[in-house]
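Dumping the structure here so I can ask a few things about it.
A single protein chain has been omitted; all remaining protein chains appear in their positions.
Here is chain A:
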Amino acid sequence: MADAATDTNTPYAIRTYSPQRLKDALHKMFLIRKFEEGAEDSYTRGLIHGTMHLSIGQEASAVGSCMSLSDEDKITSTHRGHGHCVAKDADLGKMFAEFFGKETGYCKGRGGSMHIADPSRGNLGANGIVGGGLPIAVGAALSAKRLGTGAVTVCFFGDGANNEGAFHESLNMAAVWKLPVVFVCENNRYGMSTSTARSTAVKQIAERAAAYSMPGVTVDGNDFSAVTEAVDAAVARARRGEGPSLVENMTYRWRGHSKSDRNRYRTKEEIAEWMERDPIVAMSKLLVDHKILTEAEVGALEEDAARIIREAIDFAAASPDPKIEEATRDVYTEGAAA
(Lines give C-alpha, C1' and ligand atoms only; values in the text may rest on other atoms or scores of the structure.)
Protein backbone atom coordinates (compact mmCIF):
# COMPACT_ATOMS: atom_id res chain seq x y z
CA MET A 1 0.00 0.00 0.00
CA ALA A 2 1.33 3.38 -1.01
CA ASP A 3 2.15 5.93 1.65
CA ALA A 4 -0.64 8.54 1.73
CA ALA A 5 1.90 11.31 2.27
CA THR A 6 3.55 10.75 -1.10
CA ASP A 7 0.85 9.08 -3.22
CA THR A 8 -0.31 11.70 -5.70
CA ASN A 9 -3.63 9.89 -6.07
CA THR A 10 -4.32 10.92 -2.51
CA PRO A 11 -5.83 14.39 -2.41
CA TYR A 12 -3.43 17.17 -1.49
CA ALA A 13 -5.12 18.10 1.78
CA ILE A 14 -4.95 14.53 3.05
CA ARG A 15 -1.28 14.29 2.08
CA THR A 16 -0.43 17.61 3.64
CA TYR A 17 -2.39 18.13 6.84
CA SER A 18 -2.63 16.13 10.04
CA PRO A 19 -5.92 14.41 10.87
CA GLN A 20 -6.44 16.89 13.68
CA ARG A 21 -6.08 19.88 11.38
CA LEU A 22 -8.44 18.34 8.88
CA LYS A 23 -11.01 17.69 11.60
CA ASP A 24 -10.63 21.29 12.74
CA ALA A 25 -11.17 22.45 9.18
CA LEU A 26 -14.42 20.52 8.86
CA HIS A 27 -15.49 21.79 12.26
CA LYS A 28 -14.92 25.36 11.05
CA MET A 29 -16.97 24.69 7.94
CA PHE A 30 -19.82 23.51 10.16
CA LEU A 31 -19.36 26.59 12.34
CA ILE A 32 -19.72 28.83 9.29
CA ARG A 33 -22.84 27.03 8.13
CA LYS A 34 -24.41 27.17 11.59
CA PHE A 35 -23.36 30.78 12.06
CA GLU A 36 -25.11 31.76 8.84
CA GLU A 37 -28.21 29.75 9.71
CA GLY A 38 -28.27 31.30 13.16
CA ALA A 39 -27.87 34.76 11.63
CA GLU A 40 -30.71 34.13 9.21
CA ASP A 41 -32.93 32.85 11.98
CA SER A 42 -32.12 35.82 14.22
CA TYR A 43 -32.97 38.14 11.37
CA THR A 44 -36.29 36.42 10.77
CA ARG A 45 -37.09 36.76 14.46
CA GLY A 46 -36.37 40.49 14.30
CA LEU A 47 -33.26 40.42 16.48
CA ILE A 48 -31.06 42.01 13.83
CA HIS A 49 -31.73 45.11 11.78
CA GLY A 50 -30.10 46.03 8.52
CA THR A 51 -29.18 43.42 6.01
CA MET A 52 -26.75 40.52 5.77
CA HIS A 53 -24.89 38.58 3.15
CA LEU A 54 -24.76 34.87 3.84
CA SER A 55 -21.98 32.62 2.59
CA ILE A 56 -23.79 29.29 2.83
CA GLY A 57 -22.32 27.09 0.10
CA GLN A 58 -18.94 28.84 0.08
CA GLU A 59 -17.43 27.33 3.24
CA ALA A 60 -14.63 25.38 1.55
CA SER A 61 -13.29 28.52 -0.07
CA ALA A 62 -13.09 30.43 3.21
CA VAL A 63 -11.56 27.65 5.29
CA GLY A 64 -9.39 26.14 2.57
CA SER A 65 -7.83 29.49 1.70
CA CYS A 66 -6.68 30.10 5.28
CA MET A 67 -5.16 26.66 5.97
CA SER A 68 -1.52 27.71 5.70
CA LEU A 69 -1.93 31.06 7.46
CA SER A 70 -0.87 31.90 11.00
CA ASP A 71 -2.14 34.70 13.24
CA GLU A 72 0.69 36.87 11.87
CA ASP A 73 -0.65 36.53 8.35
CA LYS A 74 -3.37 38.94 7.28
CA ILE A 75 -6.62 38.66 5.42
CA THR A 76 -8.92 41.26 3.97
CA SER A 77 -12.51 40.24 3.56
CA THR A 78 -15.76 41.36 1.96
CA HIS A 79 -19.41 42.12 2.67
CA ARG A 80 -19.89 38.33 2.54
CA GLY A 81 -17.30 37.87 5.23
CA HIS A 82 -18.63 35.76 8.10
CA GLY A 83 -16.91 32.66 6.78
CA HIS A 84 -13.56 34.40 6.45
CA CYS A 85 -13.78 35.52 10.09
CA VAL A 86 -14.46 32.00 11.28
CA ALA A 87 -11.70 30.62 9.08
CA LYS A 88 -9.31 33.09 10.71
CA ASP A 89 -10.34 31.84 14.18
CA ALA A 90 -12.66 34.63 15.25
CA ASP A 91 -14.60 34.34 18.49
CA LEU A 92 -18.17 33.37 17.62
CA GLY A 93 -19.68 35.15 20.61
CA LYS A 94 -18.05 38.45 19.65
CA MET A 95 -19.19 37.95 16.07
CA PHE A 96 -22.80 37.43 17.06
CA ALA A 97 -22.60 40.27 19.55
CA GLU A 98 -21.51 42.55 16.70
CA PHE A 99 -24.39 41.30 14.64
CA PHE A 100 -26.75 42.19 17.48
CA GLY A 101 -25.10 45.64 17.73
CA LYS A 102 -23.74 45.04 21.24
CA GLU A 103 -20.90 46.68 23.12
CA THR A 104 -19.27 43.24 23.48
CA GLY A 105 -19.10 42.78 19.70
CA TYR A 106 -15.96 42.94 17.60
CA CYS A 107 -16.70 46.55 16.65
CA LYS A 108 -18.54 47.41 19.87
CA GLY A 109 -21.81 47.51 17.98
CA ARG A 110 -20.66 50.28 15.66
CA GLY A 111 -19.97 48.18 12.58
CA GLY A 112 -22.40 45.28 12.26
CA SER A 113 -22.20 42.35 9.87
CA MET A 114 -20.41 44.22 7.08
CA HIS A 115 -17.51 45.43 9.22
CA ILE A 116 -16.53 42.56 11.49
CA ALA A 117 -12.76 42.52 11.95
CA ASP A 118 -10.32 40.87 14.32
CA PRO A 119 -6.92 42.53 13.95
CA SER A 120 -5.52 40.36 16.75
CA ARG A 121 -5.85 37.37 14.41
CA GLY A 122 -4.72 39.23 11.34
CA ASN A 123 -8.26 39.77 10.05
CA LEU A 124 -8.26 43.34 8.78
CA GLY A 125 -11.97 43.22 8.30
CA ALA A 126 -14.98 42.77 6.15
CA ASN A 127 -15.82 45.69 3.90
CA GLY A 128 -19.00 47.43 2.86
CA ILE A 129 -17.37 48.66 -0.32
CA VAL A 130 -16.99 46.16 -3.14
CA GLY A 131 -13.29 46.07 -3.97
CA GLY A 132 -12.45 48.18 -0.92
CA GLY A 133 -10.19 45.53 0.57
CA LEU A 134 -7.98 44.99 -2.47
CA PRO A 135 -5.60 47.95 -2.16
CA ILE A 136 -5.62 47.56 1.62
CA ALA A 137 -4.35 44.01 1.20
CA VAL A 138 -1.58 45.32 -1.02
CA GLY A 139 -0.72 47.85 1.67
CA ALA A 140 -0.55 45.11 4.28
CA ALA A 141 1.80 43.19 2.01
CA LEU A 142 3.93 46.30 1.56
CA SER A 143 4.21 46.59 5.36
CA ALA A 144 5.19 42.95 5.65
CA LYS A 145 7.90 43.37 3.03
CA ARG A 146 9.33 46.63 4.40
CA LEU A 147 9.16 45.48 8.02
CA GLY A 148 10.43 42.01 7.18
CA THR A 149 7.71 40.23 9.15
CA GLY A 150 7.41 37.35 6.72
CA ALA A 151 3.64 37.71 6.80
CA VAL A 152 1.48 36.99 3.78
CA THR A 153 -1.85 38.64 3.05
CA VAL A 154 -4.76 36.73 1.58
CA CYS A 155 -7.16 39.13 -0.09
CA PHE A 156 -10.70 37.79 -0.54
CA PHE A 157 -12.99 39.41 -3.09
CA GLY A 158 -15.95 38.45 -5.25
CA ASP A 159 -16.29 38.08 -8.99
CA GLY A 160 -18.20 41.37 -9.04
CA ALA A 161 -15.25 43.22 -7.51
CA ASN A 162 -13.01 42.33 -10.43
CA ASN A 163 -14.63 45.10 -12.45
CA GLU A 164 -13.71 47.85 -10.02
CA GLY A 165 -10.69 49.95 -10.90
CA ALA A 166 -9.30 49.10 -7.47
CA PHE A 167 -8.88 45.48 -8.55
CA HIS A 168 -6.74 46.36 -11.56
CA GLU A 169 -4.70 49.01 -9.80
CA SER A 170 -4.05 46.67 -6.87
CA LEU A 171 -2.92 43.70 -8.92
CA ASN A 172 -0.60 45.88 -10.91
CA MET A 173 1.09 47.45 -7.89
CA ALA A 174 1.39 44.10 -6.13
CA ALA A 175 3.13 42.68 -9.18
CA VAL A 176 5.38 45.67 -9.85
CA TRP A 177 6.54 45.69 -6.24
CA LYS A 178 6.58 41.86 -5.92
CA LEU A 179 4.53 41.89 -2.75
CA PRO A 180 3.53 38.90 -0.63
CA VAL A 181 -0.19 38.90 -1.34
CA VAL A 182 -2.55 36.24 -2.65
CA PHE A 183 -5.69 37.47 -4.38
CA VAL A 184 -8.48 34.97 -3.79
CA CYS A 185 -11.50 35.54 -5.99
CA GLU A 186 -14.60 33.79 -4.73
CA ASN A 187 -16.41 33.45 -8.03
CA ASN A 188 -20.01 32.60 -7.18
CA ARG A 189 -21.07 33.57 -10.70
CA TYR A 190 -23.02 36.68 -9.76
CA GLY A 191 -22.40 40.13 -8.40
CA MET A 192 -25.82 40.61 -6.91
CA SER A 193 -28.04 39.94 -9.97
CA THR A 194 -25.42 40.40 -12.65
CA SER A 195 -23.74 37.26 -13.94
CA THR A 196 -20.09 37.30 -14.86
CA ALA A 197 -21.15 36.56 -18.43
CA ARG A 198 -22.97 39.92 -18.49
CA SER A 199 -20.39 41.92 -16.52
CA THR A 200 -16.97 40.58 -17.34
CA ALA A 201 -15.09 40.45 -20.63
CA VAL A 202 -13.02 37.38 -19.76
CA LYS A 203 -14.46 33.93 -19.19
CA GLN A 204 -12.55 33.24 -16.00
CA ILE A 205 -11.31 35.93 -13.64
CA ALA A 206 -8.00 34.07 -13.35
CA GLU A 207 -7.26 35.06 -16.97
CA ARG A 208 -6.78 38.59 -15.71
CA ALA A 209 -3.65 37.51 -13.85
CA ALA A 210 -1.81 37.43 -17.16
CA ALA A 211 -2.31 41.16 -17.59
CA TYR A 212 -0.38 41.68 -14.39
CA SER A 213 2.28 39.02 -14.98
CA MET A 214 1.30 36.83 -12.09
CA PRO A 215 0.18 33.20 -11.93
CA GLY A 216 -3.56 32.73 -12.11
CA VAL A 217 -5.46 29.48 -11.53
CA THR A 218 -9.12 28.50 -11.41
CA VAL A 219 -10.16 25.69 -9.06
CA ASP A 220 -13.33 24.04 -7.85
CA GLY A 221 -14.01 26.24 -4.86
CA ASN A 222 -16.30 23.67 -3.29
CA ASP A 223 -13.47 21.14 -3.17
CA PHE A 224 -11.59 21.84 0.03
CA SER A 225 -8.47 20.03 -1.09
CA ALA A 226 -8.31 21.78 -4.45
CA VAL A 227 -8.66 25.19 -2.81
CA THR A 228 -5.99 24.37 -0.26
CA GLU A 229 -3.58 23.08 -2.87
CA ALA A 230 -3.88 26.21 -5.02
CA VAL A 231 -3.81 28.77 -2.22
CA ASP A 232 -1.05 27.03 -0.28
CA ALA A 233 1.15 27.12 -3.37
CA ALA A 234 0.43 30.82 -3.84
CA VAL A 235 1.12 31.54 -0.16
CA ALA A 236 4.40 29.61 -0.35
CA ARG A 237 5.41 31.57 -3.45
CA ALA A 238 4.61 34.82 -1.67
CA ARG A 239 6.63 33.74 1.36
CA ARG A 240 9.59 32.99 -0.90
CA GLY A 241 9.47 36.60 -2.05
CA GLU A 242 8.35 35.74 -5.57
CA GLY A 243 5.34 38.04 -5.51
CA PRO A 244 1.57 37.86 -5.87
CA SER A 245 -0.77 35.27 -7.36
CA LEU A 246 -4.44 35.09 -8.22
CA VAL A 247 -6.55 32.07 -7.28
CA GLU A 248 -10.13 31.83 -8.46
CA ASN A 249 -12.40 29.59 -6.39
CA MET A 250 -15.50 28.63 -8.38
CA THR A 251 -18.37 28.41 -5.94
CA TYR A 252 -22.00 29.39 -5.42
CA ARG A 253 -24.09 31.18 -2.84
CA TRP A 254 -27.18 29.25 -1.97
CA ARG A 255 -29.07 32.16 -0.50
CA GLY A 256 -30.07 35.41 -2.15
CA HIS A 257 -27.54 38.21 -2.38
CA SER A 258 -29.06 39.79 0.73
CA LYS A 259 -32.39 39.67 2.45
CA SER A 260 -34.16 41.65 -0.27
CA ASP A 261 -33.22 39.33 -3.16
CA ARG A 262 -36.07 37.69 -5.07
CA ASN A 263 -33.70 35.52 -7.12
CA ARG A 264 -35.18 36.65 -10.42
CA TYR A 265 -31.88 36.37 -12.27
CA ARG A 266 -31.29 32.64 -11.77
CA THR A 267 -33.32 29.48 -11.92
CA LYS A 268 -34.44 27.15 -9.15
CA GLU A 269 -32.78 24.34 -11.09
CA GLU A 270 -29.43 26.11 -11.03
CA ILE A 271 -29.65 26.63 -7.28
CA ALA A 272 -30.68 23.00 -6.74
CA GLU A 273 -27.84 21.77 -8.91
CA TRP A 274 -25.28 23.64 -6.84
CA MET A 275 -26.85 22.55 -3.57
CA GLU A 276 -26.03 19.03 -4.72
CA ARG A 277 -22.40 20.10 -4.65
CA ASP A 278 -22.41 20.99 -0.96
CA PRO A 279 -18.79 21.63 0.07
CA ILE A 280 -19.45 20.35 3.58
CA VAL A 281 -20.87 17.08 2.34
CA ALA A 282 -17.85 16.71 0.05
CA MET A 283 -15.38 17.45 2.83
CA SER A 284 -17.13 15.05 5.21
CA LYS A 285 -16.97 12.33 2.57
CA LEU A 286 -13.30 13.03 1.96
CA LEU A 287 -12.46 12.60 5.63
CA VAL A 288 -14.64 9.52 6.03
CA ASP A 289 -13.24 7.92 2.87
CA HIS A 290 -9.73 8.43 4.19
CA LYS A 291 -10.69 7.03 7.56
CA ILE A 292 -9.93 10.25 9.35
CA LEU A 293 -13.45 10.41 10.75
CA THR A 294 -16.40 8.04 11.02
CA GLU A 295 -19.90 9.12 10.01
CA ALA A 296 -20.76 9.31 13.68
CA GLU A 297 -17.79 11.58 14.37
CA VAL A 298 -18.86 13.87 11.54
CA GLY A 299 -22.28 14.08 13.16
CA ALA A 300 -20.68 14.90 16.49
CA LEU A 301 -18.62 17.71 14.91
CA GLU A 302 -21.77 19.19 13.43
CA GLU A 303 -23.58 19.00 16.74
CA ASP A 304 -20.68 20.61 18.52
CA ALA A 305 -20.70 23.47 16.03
CA ALA A 306 -24.42 23.94 16.59
CA ARG A 307 -23.86 24.08 20.34
CA ILE A 308 -21.11 26.69 20.01
CA ILE A 309 -23.36 28.84 17.86
CA ARG A 310 -26.26 28.55 20.32
CA GLU A 311 -23.94 29.67 23.10
CA ALA A 312 -22.64 32.52 20.96
CA ILE A 313 -26.20 33.71 20.32
CA ASP A 314 -27.02 33.50 24.02
CA PHE A 315 -23.89 35.50 24.86
CA ALA A 316 -24.82 38.13 22.29
CA ALA A 317 -28.44 38.37 23.39
CA ALA A 318 -27.42 38.85 27.02
CA SER A 319 -24.78 41.49 26.22
CA PRO A 320 -25.23 45.21 26.91
CA ASP A 321 -25.98 47.77 24.22
CA PRO A 322 -23.49 50.58 23.62
CA LYS A 323 -24.13 53.79 25.53
CA ILE A 324 -25.78 56.53 23.49
CA GLU A 325 -23.43 59.14 24.99
CA GLU A 326 -20.53 57.25 23.48
CA ALA A 327 -21.78 57.41 19.91
CA THR A 328 -18.92 59.68 18.85
CA ARG A 329 -16.19 57.77 20.68
CA ASP A 330 -13.33 56.43 18.52
CA VAL A 331 -13.75 58.82 15.62
CA TYR A 332 -10.27 60.00 16.49
CA THR A 333 -7.59 58.46 18.66
CA GLU A 334 -8.16 59.38 22.26
CA GLY A 335 -5.52 61.69 23.65
CA ALA A 336 -4.20 62.68 20.24
CA ALA A 337 -4.48 66.36 19.36
CA ALA A 338 -7.55 66.88 17.17
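Just so it is clear, a contact is a pair of C-beta atoms (placed from the backbone, for glycine too) under 8 Å apart; a residue touches a chain by one contact, two chains touch by 3 or more; residues count from 1.
Basically, contacts and distances are computed from a predicted model.
The complex has one chain missing from view, so what does its UniProt entry call it, picking from "2-oxoacid:acceptor oxidoreductase family protein", "tRNA N6-adenosine threonylcarbamoyltransferase", "Pyruvate dehydrogenase E1 component beta subunit" or "Protein-methionine-sulfoxide reductase heme-binding subunit MsrQ"?
Missing chain, per its UniProt entry: "Pyruvate dehydrogenase E1 component beta subunit".
Could you tell me which of A:G83, A:G101 or A:P180 touches the chain that is not displayed?
The missing chain is touched by A:G101.
Who touches the missing chain here, A:P11, A:G57, A:G109 or A:P135?
The missing chain is touched by A:G109.
Looking at the full complex, which residue from A:T16, A:T51 or A:S143 touches the chain that isn't shown here?
The one listed residue touching the chain not shown is A:T51.
Touching the absent chain in the whole complex: find that residue among A:V130, A:A206, A:V227 or A:M283.
Selected residue, touching the omitted chain: A:V130.
Against the chain that's been left off, what residues of chain A make contact? List them.
48-51, 98, 101-102, 107, 109-112, 114-115, 127-132, 160-161, 163-165, 191-194, 198-200, 260-262, 264-265, 321-322, 324, 327-328, 331
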